[in-house]
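Removed from the display is one protein chain of the complex; every other protein chain stays in position.
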Amino acid sequence: MKIMVAIKQVPDRDAQVRINASAKWIEESDLQYALNESDAYALEEGLQLKEKHGGEVIVVSAGPERVGSTIREALAKGADRAIHIVCDDIGERDALSVARLLAAAMKPESPDLVLTGLQSEDLGLGQTGVIVAELLGMPHASLILQVEKTETGVTVKQELEEGWFQTIELPTPAVLTIQSGGNKLRYATLMGIKRAKTKEVRQLTATELAVDAAPVVVLERITLPKKQKSTQMLSGTAAEAAAALVQKLKFEVHVL
Amino acid sequence: MIVLLPTLAEPEHFSMVEKFLLTGLVAVSAWTFWHRFGLVLDKILKSKKDAGFHLFPIGKRVRDFVWEVLCQAKVVRERPLPGLAHAFVFWGFCAFVLVTLNHFATGLGIGFLDSAGLVGRFYFYFAAAFALACAVGILGLFVRRFLVRPKWLGEKLSWESGLIALLIFVLMATYLASFFVADGGLAVWILWWVHTLALLTFLPIIPHTKHLHLVLSPATVFLSRGGFSSIPALSGDEDFGLVAGTDLTQLVSLQAYSCVECGRCTEHCPAANTGKLLNPKEIILGLRGYLNEYGPAAEEPLLGKYNAQQAAFQCTTCGACEFQCPVGIEHLPIIVGLRRGAVNTGAWEDEYGSKLFLALERGSNALGLSASERDKFIEKQGLPIFDGTQEYCLWLGCMGSYDPKGREIVVALARVMSYLGVSYGVLRKEKCTGDSARRLGNDLLFQQMAEANLEAIAKSKVRKMVSICPHCVRTIQEDWKEYGTPPEIEHHSEFLARFADRLPKQKVEEKIVFHDPCYLGRYRNVYDEPRTVAALAGELVEAPRHRERSFCCGAGGGLAFLGEETGERVSQVRTAELVATGAQTIAAACPFCNTMFRDALAARGEGAPELMDIAQLVARELPRSKDNFCSGP
Partner (left out) sequence: MSGILVIQEERGQGRNRFSYEALAAGRILAGLTGLSLETAVVGDKNTPILAETSGVPPMTAYAVQHPQLKHYTSDGYVLAFEQLIRKLQPAFIVVPHSYQSRDYVPRVATRFGQVLISDITGIETGPTFVRQLFQGRMNGSYRHPGDGPCFLSVQAGAFQVDSAQGGTTTILPFEPEIPADAVRARPGEPFRGSSETVDLGSAQRIVSVGRGIKSAENISLVQELATSLGAELAASRPICDNGWVPMERQVGSSGQTVSPKLYLAVGISGAIQHLVGMKGSQCIVAINKDPDAPIFEVADYGIVGDLFEVVPALTEAVKGAGH
């Protein structure tokens, strides 16, 4: 099975994000980056499928030079080779433009399966994978936790809501967006890092792929949310506090 | 004047037949010895060279050799009675070298010690004294092994040990008896030949049994890697730790063949004592078994037939085994080496282990919490940020940054420092030191954490550091050296002890039992300082196992982050021991010990002793005014 996994480099979860001078994006200097979490699960799913059924895992990532470190991490974890779509203007592109880049890079490879994470930790748009499916003319399924190979395609387990799941059969080639938590991730190893040095990373540019950057939606500005999370203490008698809590759970948290 | 005393009798004449026979027997004996010993030596020498091994400076090696080998100090100190018995056997052997050489020389007619001469006489008496002690010693050891049978010597009675004991006894007995028979008679002839045959039987047994330690362990002690639990740097692109036979270094192989199977390591091992698979003795014997079957050039994985992966990952790296070992085996580099081999190649699959590694890969701490939690803590407590002007940089560590209990310790220490007028600050950002990654054998992660920290610390102009965590202290001071020059760091017990006379002595009738953390005691050799500090708060009592023999809390070696233990929990065993002292307070000096005991005490329910860090013990007597709370002088 030829599996392509689209991965994204995002600011580290622990990184302190600050608004930059233009107020349109965050200050990128001094920022630490990491592999997007659900993409790590997509990669893991790809690697496990390869280990079970043979084939090849190719990671694809779009972004500036710094993305190279995340690509190497994916290679270290076991991907066979990589395509790096080098573009410095990744921040100005919307999901459609990024998906076009990815699809253009993937198409000539004719993959059997395309995996992406469900959504990114920075923008959280949650649609790049679905758009790639549309652009490649492949069927897709999203929010996937498990993938089984079948004679003609794949059977996947999709997460619905509130503890419900559904099984879907899809013919391949297909695109799956992978939800976090379906597999156990593997850790990076010294051996993996050393082996990754010899693996192929092909660099492509947006110009070569003939995808322009003009966005259809624009992120005009970013702001700090008004209130940070804090603990609300509920006082009164036991009965009063209990009643207040039930109200909160019902109308603020929507869990009742 | 010495005419009254009997002299050592010797046969007067040896026939040519006897001389030929003797020469032949010696040759057979020597050949049988070499046949096996040469093979062992070959396996050791054909093992990989130890990169980074230096014979010099040699002074410490000589000192250790004299103290541990010649004086038998470690053997005696850790097990006084059998140790002394062993020492007598050992010293007896030393004294016998000359006697034995003379013995064979006499057989060939070229004896050089004259039993009638002054020197010979004196020396034979000298040797006789040792022979007597040796005979008593070996008898004692025989009784212990075959009648008392302590469990760490193993379930199986070893016939070879019995035979060896018998041979040694025969050697001594025949020697001593020779003082009481006449020169040249049949009796002396029989004694002489029995002595000879015993010697010639003894020699080939040595390399075939654990008595190989007679020959190897002096070398093992002399050639030790040095330092405690010192984990060697990986060398080259294909070194991932102890994966296969090809990764066994000469020192590891030498140690594997040196093991005398005394079981001291097992006796003190927290894992072996709580029903785990791990038995440090079996790890070493496993390597020996591997070398015997496959040899040092084999690609067969080390974790397989002879050693179990599960066992390697049950080690708390408390170091009791390495500390106890009388023949210089360095267990920790071996156990950590086996882990390195498994982790660096991805062969170790463990849910909790992966979770820990992923948390460290992506975040700043072993607990997988957001770094902003640390920021919030610093802000809430008003801890000053280190800016280069303060004297000390207070290193928080993962536990001090995120663990509610660890935070209390940090706050207590900060109060004491303010009270003492010592300026300090905390770093704006900290990453885990990589202790758990290091001990679990994840070199990639450890390198990343060490390098990131070293770089950040270099920028921040830190000169002196102090930390509440012995694991941080050890890792920063020793393990980071592989990747740069670490700052000077000390444990807060050392810091506080220096100021003991300026800290209030508390007038409370409280019994306090101090638990020695492994990474402070055995790893850093700090035993008195925390006691000095704890003694300010009450009356110190000792647990049965303390100081060098302290029993682990169960958290080390990354095990605090792994899943449930099999068998008994180490923390509960240790807690029961501490509670049994009757102390009202358990004093800890490590946030990991603290967290382990906290759970174990909680499970005991009401009436359990209080658990406090030594910093908290000191701080409880300090004025609580806001002025000297974390504000600095």
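Note that the chains take the letters A and B in the order they are written out, and that residue 1 is the start of every chain.
By our rule, contacts are C-beta pairs under 8 Å (C-beta built on N, C-alpha and C of every residue); 3 or more make two chains touch, one makes a residue touch a chain.
It should be emphasised that the depicted structure is a prediction, and the values quoted were computed from it without experimental measurement.
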Give the labels of the shown chains that the missing chain contacts, considering the complete complex. A, B
Touch with the omitted chain, as defined above, among A:D80, A:E109 or A:E134: A:E134
List every residue of chain B that touches the chain not included in the displayed model. 352, 355, 367-369, 399, 402-406, 560-564, 595, 598-599, 602-603, 605
Considering the entire assembly, which residues of chain A contact the chain that has been omitted? 11, 13, 17, 19, 26, 94-96, 99, 121-127, 130-131, 133-135, 139-143, 158-171, 181, 215-225, 229, 231-235, 238-239, 241-243, 245-246, 248-250, 253-256
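To be clear about the criterion, only the chains that are shown with their structure count from here on.
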Once bound in the complex, which stretches of chain A touch chain B? 12-14, 16, 34, 37, 184-194
State the interface residues of chain B toward chain A in the complex, per the touch definition above. 234, 237, 240, 343-346, 351, 353-354, 357-358, 361-364, 370-372, 442-445
